[in-house]
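Complex shown without one protein chain; remaining protein chains in place.
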Amino acid sequence: MNNKYLREELIRESGVNPKKCMKCGKCSATCPAYDEMEYHPHQFVSMVESGDIQPLLQSESLYKCLSCFACIERCPRGVEPAKLVEAVRLAAIRKQGENRMTANDVAEFLDEDVPQQLIVSAFRKYSK
Amino acid sequence: MQRVGVFVCWCGSNIAGTVDVQAVSDALKNEPGVVFSTNYQYMCSQAGQDMIKDAVKEHNLTGIVVCSCSPRMHEATFRKTAAAAGLNPYMVEIANIREQCSWVHKDIQTGTEKAIILGKAAVAKVNLNTPLTPGESPVTKRALVIGGGIAGIQTALDIADAGFPVDIVEKKPTIGGKMAQLDKTFPTLDCAACILTPKMVDVAQNENIRIFSYSEVSEIKGFVGNFDVTIKKNARYVKEDICTGCGACVEKCPMKKVPNEFNLGMDNRSAIYIPFAQAVPKVATIDPSACNMLKNGKCGLCSKVCAAGAIDYTQKDEYIQEKYGAIVVATGFNPISMDKFDEFAYNQSKDVITSLEFERLTNAAGPTAGHLERPSDGKSPKTIVFVQCVGSRCDACAEKGKEYCSKICCMYTAKHAMLVRDKYPDTDVYVFYIDVRTPGKNFDEFYRRAVEEYGVKYVKGMVGKVTPEGDKLKVQASDLIENKQLHIDADLVVLAAAIEPDKSARPLATMLTASMDTNDFFTEAHPKLRPVESPTAGVFLSGACQGPKDIPETVSQAGAAASKVIGLLAKDKLTGNPCVAHSNELMCNGCSSCERVCPYGAITYEDKEFRMPDRTTKIRRVAVVNPAVCQGCGACTVACPSGAMDLNGFASNQIMAEVDAICK
Partner (left out) sequence: MKVSYFPGCTLKNKAKDLDLYAYKSAEALGVTLEEIENWQCCGGVFTTARDEVATKLSSVRALKEAFSKEQPLVTVCSACHNVIKQTNHAVQNDKEFSDKVNRYMGEDGGYFGEAEVYHYLEMLRDLVGFDALKEKVVNPLKGKKIAAYYGCLLLRPGSVMKMDDPENPSIMEDFIKALGAQPVVYAKRNECCGGYVSVESPDLAKKSSNQVVQNAKMQGAEMIITACPLCKYNLLKNGADIPVVYFTELLAEALGVKEDTDEQ
């Protein structure tokens, strides 16, 4: 998929308008997963806007986002970076064989107390 | 039938470049009523105007059509020319063949065709023109200034200096406004009180100025030159003319636990109080919500200690009626509430404060006598984080922030940061910014000094979360240049809260029928060329009620508003615009549609006696337009269901004639 088409697809699917960003960095300032991320929320917005999407698709950052929506809540411009991160993650894992997690992985983290909610959430986020 | 002369202007090549002017003047020669038609290089020049005057005489013209630039540009010029030639000035019509024709077309043929059509429309209209005479109204030579901050003070002083009486209405017990709360002022760092309080004294001593403090405007009627205003003087339970401001009552008052609004609640005042030492008028005021005597009749101490006998627990609100020729709005601003921004923990920690609170905290007359102490425990902060744009440039949620830039925050934050580093050099000072905006004389130099000489750490990025923990404020922020997330243990966090118009502005605008923008800032008559006038005649704007402003700008605008007021009050009579609405009382059914749409409050109703065909009389309610208030917008003429409303100079039949001429 070429970048121009992919950019438009990500914008359409997420409903995010990256042009609204005023580059204040509040999303990254408030992000609890910042230190785990190679590309940070404000970079997702900027890189999608400029069509520099391949590095994002390959980045581990996609799987560190907590979907906690702190960036969405606190962005002064209503940009909603987390929705863009989600759209890029889906673009990555929707490809054949690109699931981040499979049923075989569950045993690894399963313990006596793991709530069902954790397993279904993880599948929603990491697998298609 | 009119005898119409047509004058087509080339405007050099501005018109003639895209319009065949000769063809236009030839074509219009054959229009009904036209007895003379010509063209000339510059109609507005002396020679062009003389050409018009000569033609009026030679051809006994009764109407003139000038095909030229926009009427905004030269309608007044050609009206004067007509008057000089002995014609009624309202017998002139302009066909705009420059802005609306030659400048927007490239092709001569289309340009010429359109110019001819526009000319025909103007001819059709002028054939129906009637001579109009503007009315006159007297001017009350007194001005009202609403708001007693630096904007109101400066406007009042300038008007008074020109010899006109001025009243200031201020809702607080003293004039001085926000500037009285500030410590130092950028970019020169002179002390706000030192430059403001002498002006406050000037106001108090000026014979031409009356101060209505602790008062509000409760009703405004009338129109430019003739406003009737009711001022509500709230009961302060102290006789203003007797109180000497000695302060004995304040000292003795047992009720000392009232949050002190002048220090933004960071300390307490007594129930009877004088806001600050340099208050004008220096008169005590009793806060009825806190005073035991007023609440339950138990106390009366202040009355006992007042040597002058100024305390009056029975005082009532008083209503004062006064006439004014002009009104200046100077209602100022407030910082927005920080309630919706609790990611910065303003409601969770006393050590998260707004910049205005910081001003009080560093002010020698403030709650800490100018020592920088944390509100929570009085310790001196070693690490301070300033956060800019809190609520400014925020369009995510209308309840939360403001879409506009508040303009003053970059500079006052630089000032605060610099002053801290100057007085307490061992303090770490961070400023988180999105952009640093410093357009203004010596502004950027000032900001750079804060960085380069005083070592303030400016970080490009925003704070995302402040977590109070123990006696620290854990600040989590981004540093976009270094691409990392910062974690700072701060002792004090200062939020540069967005500013918004004072809440009193909206109801005041309704009373004044003055327009406001969506942010409740007053709208100016023209954003560039008439910045201190409201579109409502006789209403002028001073200071931050029109938009965010710093002190120098406010003072400039205050002076400009004063000069406009002086220009108005200097006139003995006002010449109105004759192009106003009028109602045909025979057709009016008194439905109130026109009154509802009139933005100027120019329409009232009266009961009138009409003779019926059977010789009986009948009383009917009919609309009456006050021509001095009407601005000729025409809203009523379209709202009127019976066609009774019409606009002089733009009558419905004239407009229809133009449309017919265009569609022919």
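For clarity, chains are labelled A and B in written order, and residue numbers in each chain start from 1.
In the analysis below, a contact is a pair of C-beta atoms (placed from the backbone, for glycine too) under 8 Å apart; a residue touches a chain by one contact, two chains touch by 3 or more.
Please read these numbers as outputs of a predicted model, since none were measured by experiment.
Engineer: So which shown chains sit in contact with the chain we cannot see?
Structural biologist: Looking at the complete complex, the unshown chain comes into contact with A, B.
Engineer: Please pick, from B:Leu87, B:Val283 or B:Val466, the residue that touches the omitted chain in the full complex.
Structural biologist: B:Val466
Engineer: Kindly state which of the options B:Ile327, B:Ala345, B:Leu508 or B:Cys594 is in contact with the chain not pictured.
Structural biologist: Going through B:Ile327, B:Ala345, B:Leu508 or B:Cys594 one by one, B:Ala345 is the residue touching the chain not shown.
Engineer: For subunit A, which positions touch the chain that isn't shown here?
Structural biologist: On the side of subunit A, residues 12-15, 32-33, 36, 63-70, 72-73, 80, 82-83, 86-87, 90, 100-101, 105, 108-109, 111, 113-118, 120-122, 124-126 touch the unshown chain.
Engineer: Can you list where subunit B touches the absent chain?
Structural biologist: 339-343, 345, 347-348, 397, 465-470
Methods note: only the chains that are shown with their structure count from here on.
Engineer: Measuring centre to centre with CA averages, how many angstrom lie between subunit A and subunit B?
Structural biologist: Those two chain centres are 46 Å apart.
Engineer: Subunit B touches which residues of subunit A in the complex?
Structural biologist: 20, 22-31, 34-35, 40, 42, 70, 74-78
Engineer: Within the complex, which stretch of subunit B touches subunit A?
Structural biologist: 343, 389, 393-397, 401, 434, 460-465, 476-478, 480, 483, 485
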